[in-house]
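One protein chain is absent from this view; the other protein chains keep their places.
Chain nomenclature is as follows: A and B, assigned in order of appearance, with residue numbering initiated at 1 for each chain independently.
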Amino acid sequence: MTRTVLNSRKITQRTAFTFLGLATVITVTPVLFIIIYTITKGAGAITWDFLIQFPSQAGREGGILPAIIGTFYLMIGTLVFALPIGVLAGIYLTEYARDNWLTRLINLAIVNLAGVPSIVFGLFGLSVFVLTFHFGLSLLAASLTLAAQALAMVITTSREAILAVPREFREGSLAIGVTKWQTVRHIVLPQAMPGIITGAVLAISRAAGETAPILVVGAAFLLPKLPQSPLDQFMALPYYLYTVATQVPNMPEGTIWGIALVLLIVVLSFDVLAAAIRIKTRQRK
Amino acid sequence: MLQQDIAQAAAKVTNKGLRRRLRLGERVIEGWIFLAGMLAIVVLLGIIFILLKEGLPIFANTPPWEFFFGTHWYPVSDPPTFGIAAFFVSTLWVTLISTAVAVPLGVACAAYLSEVAPSKVSETIKPIIEILAGIPSVMMGFIGLALLSPFVQSLFHLNTGLCGLTAAIMLSMMSLPIIVSVSEDAMHAVPKEFKEASYALGATKWETIWHVCIPSALSGITAAIMLGVGRAIGETMTVLMVAGGALAVPASPTDPMTTMTSAIASGIGNAVRGGLQYQALFAVGLILFILTLAVNIIAERVLERQKRKFAR
Partner (left out) sequence: MNIKLNVPDISARPTDKCVTKLKAERVNLYYGSFQCLRNITLDIPSCSITAIIGPSGCGKSSLLRLFNRMNDLIHGVRVEGNVELDGTPIYDPKIDVAELRKRVGMVFQKPNPFPMSVFENVAYGPKRHGIKSRGELEEIVEKSLRHAALWDEVKDKLSQSGLSISGGQQQRLCIARVLAVEPEVILMDEPCSALDPVATLKIEDLMRSLAEDYTIIIVTHNMQQAARVSDTAAFMMMEPDRAGVLVEYGPTAQLFTNPKDKRTEDYITGRFG
């Protein structure tokens, strides 16, 4: 009697675990499939010319150079605006902010900012940067929009990195008459740097893949030349992929997969870089 | 006594050094630090302000009732009509289906990773799921377009595979990483004593997961679900590319759809600043913002409570 109960319980457990394992397989398989499929379909399209030429025939021929360059500029632009402000905000929250209503409000704002849909950031950027500030449909407006979106993440990762610096180091510095800012500048920041860089790399990886906001603030499908100034219009890989995949008839399939593969490589290589920095710092400690 | 006085006088001289120094450079930097700290609030309030300022005027043209429940979206007719019921219903369908697919999968996957799998296996699987979170949404849209939609079309014998269901399946994949990682954290946070108590009573591992881990982690799992829902509501590119883009109120998940996000993305390029369509799309953005804000606040609250529950 007892034995059969035990057996049936064991069978229940085995069945349940099979289902859990199956769920995991279902979760993981598409990722591997997407990556492997994109590589096999897209690798053939990627040649040196594909990377360094301008597109022709509405993207059906030629290469994707301006889209790569545009995405590169966007990543730089996002970093330039989001990183310093994000790090300073992280310093404020860890080193200067008191535990009061203002700080709680800031934290609330950060949490909610992280959840705002990207298209809403696009609307914000359109109204503020493109129209009100008269930056037009430009690299500058798009960078500022993406930076606003990346802000929450850069602040959060900087704050975590700064918080992880042991209190003893700060005390040791303050206790010999070094001022608070000098302590932050010479002790805390160098210690927190790997974590801050990890956050920054993740933020630009996301900026590289983001499409909806730049669709609103004016990425161009095709441009005859590279942007010469921050106020010029630009092309970008994700928007280019969107357009050739949905708007261009008779687009060679291999070329689309090639663009997708380049985008995937750009985005994921930064993710891998961030992970590598994280692992390396963890080992050192 | 005299010596004492001399010593004290000497001390007073040196004490001039204790006077507060100006340190102008540091004051300036600290001012910047404060301003940067405030910026998150400024941006969030800025978003709210812009959405209200650009979006609310539409209600002078279209009363809120007609705007929310109107089933016709003809922005360029004369006179134009702005009813967003179709977008709202589409968003609802897509979100519901993607959540219904992603939650059981995600929670089961989290339970497997945190309780069942040997640590070597879960250490291998977790980075793969993180990669999924890193795949750009336009890429997922393209995958849906190129691979999933033909499959859905032939499976359900549809005229087009570009429909709400296809979008929902892609969205469920995209919300899986956050559901898995937050649920897994929640199950990890369940104190070991609870599990040990369960084993001590002779429960099997599965019974412990089912009766102890999942119930204890319920609030964390709820938060994970809310975050997944927030993601699905706000996702734009995938839906824009694979949901089909029809403007009618969808009757079934296999109908082509336009969600609130894709309505903004596809319409904003043609909208003139300050024009009615522009205002209407900002109003859609406002609703979207309020919905995701609500979902996020709930998630945050639930997570807070979970943290407090096991805090000691």
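By our rule, a residue touches a chain if its C-beta (ideal position, glycine included) is under 8 Å from a C-beta of that chain, and two chains touch if they have at least 3 such contacts.
Every value quoted in this text rests on a predicted model; they were computed, and no experiment measured them.
Enquirer: Touch as defined at the start, partner being the missing chain; which of A:Thr12, A:Thr179 or A:Gln233 qualifies?
Expert: Reading the full complex, the residue touching the unseen chain is A:Thr179.
Enquirer: From the listed residues B:Arg21, B:Lys120, B:His157 or B:Lys192, report the one that touches the chain absent from this view.
Expert: Going through B:Arg21, B:Lys120, B:His157 or B:Lys192 one by one, B:Arg21 is the residue touching the chain not shown.
Enquirer: Pick from A:Ile76, A:Leu131 or A:Ile187: which residue touches the chain that isn't shown?
Expert: Once the missing chain is taken into account, the touching residue is A:Ile187.
Enquirer: State which residues belonging to chain B touch the missing partner chain.
Expert: 3-4, 7-8, 11-12, 14-15, 17-21
Enquirer: For the chain that got dropped from the picture, name the residues of chain A it touches.
Expert: Residues 98-99, 166, 168-169, 171-179, 182, 186-187, 191 of chain A touch the chain that is not shown.
What we mean here is this: only the chains that are shown with their structure count from here on.
Enquirer: Centroid from C-alpha atoms only, then distance chain A to chain B, rounded to Å. What do you get?
Expert: Measuring from centre to centre gives 15 Å for this pair.
Enquirer: Enumerate the contact residues on chain B facing chain A in the complex.
Expert: Chain B reaches chain A through residues 23, 26, 29-30, 32-41, 43-47, 50-51, 53-54, 104-106, 108-109, 111-113, 116-117, 125, 127-132, 134-139, 141-143, 145-147, 173, 176, 180, 204-207, 209-210, 227, 230, 233-237, 240-241, 261, 264-265, 268-269, 273, 281-282, 285, 288-289, 292-293, 295-297, 300.
Enquirer: Please name which positions on chain A make contact with chain B in the complex.
Expert: 9-10, 12-13, 16-17, 19-21, 23-24, 26-28, 30-32, 34-35, 37-38, 84-86, 88-89, 91-93, 96-97, 105-106, 109-124, 126-128, 131, 148, 151-152, 155, 179-182, 205, 208-212, 215-216, 238-239, 241-242, 245-246, 253, 256, 260, 263-264, 267-268, 271, 275
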